[in-house]
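Here it is: the structure, laid out below.
Here the complex is missing one protein chain, while the rest keep their positions.
Up next is chain A:
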Amino acid sequence: MNGPQDLGGQMGFGPMAPETNEPLFHADWESRALALTLAMGATREWNIDKSRHARESLPPAKYLSMSYYEIWISGLIELMVGQGLVTREEATAGKMAVPPKPVAGKLLAKDVAAVLAKGGPTSRTAAAAPRFKPGDKVRTRNMHPTGHTRLPRYLRGHVGEIVRLHGAHVFPDTNAHGKGENPTTLYTVKFPARDIWGEARHPRDTVSADLWEPYLEPA
């Protein structure tokens, strides 16, 4: 979706503001927000694509005014309400009003190290042979889906070159919407910066992105 998350090339957000000796968390609630988000993933009520879609579906003005952990917590509440794990009233009150919904899993402290070490690989057995190979020129589709996609707006309708094949990976555009993992070939595609941003850019600079086959057509 053309939501507030799709920031590449937007202007007016101001200068970089790196902090010297930045703390890992700026307040206790940030660490709890991170941990709650990770722990609730163990319920398997959603996947990473669905959680990204929940965040990017926040109203743009709110999204842009929030810190990142606020975005995470707001997204988490939307996911939990949507799945019937909690009600909005419960989330506000911090008190149970309706019984819990049975869920598939719960993260226990003793399992944290193993769960983090395992992660969530998204590579899958390919359902079809790759359509493109390294060196091929491809054009990104001019598409504007209302659902989740990982093709940023600034890269739509541009010609690039396949520089790497990653095999089949879970396809976010379907996985975010409960329509299955739909393993699809993933490529790294490299674009000349000038083709995207114009003649003012350095002639040798490039921008690359990891793009799924349905985003691409032969050029």
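Here is the rule we go by: a contact is a pair of C-beta atoms (placed from the backbone, for glycine too) under 8 Å apart; a residue touches a chain by one contact, two chains touch by 3 or more; residues count from 1.
We take it that contacts and distances are computed from a predicted model.
The chain that is not shown carries the UniProt protein name "Nitrile hydratase subunit alpha", picked from "DNA-binding transcriptional regulator, AcrR family", "ABC transporter permease", "Nitrile hydratase subunit alpha" or "Transketolase". Touch with the chain omitted from the figure is made, among A:L58, A:L186 or A:L216, by A:L186. One chain of the complex is left out; on chain A, the residues touching it are 5-11, 13-19, 22, 24-29, 31-36, 38-40, 43, 48, 52, 55-56, 64, 67-68, 70, 73, 76-77, 85-86, 90-96, 100, 103, 106-109, 111-113, 115-123, 150-152, 154-155, 164, 166, 169-170, 172, 186, 188, 190, 193, 196-197, 201-202, 204-212.
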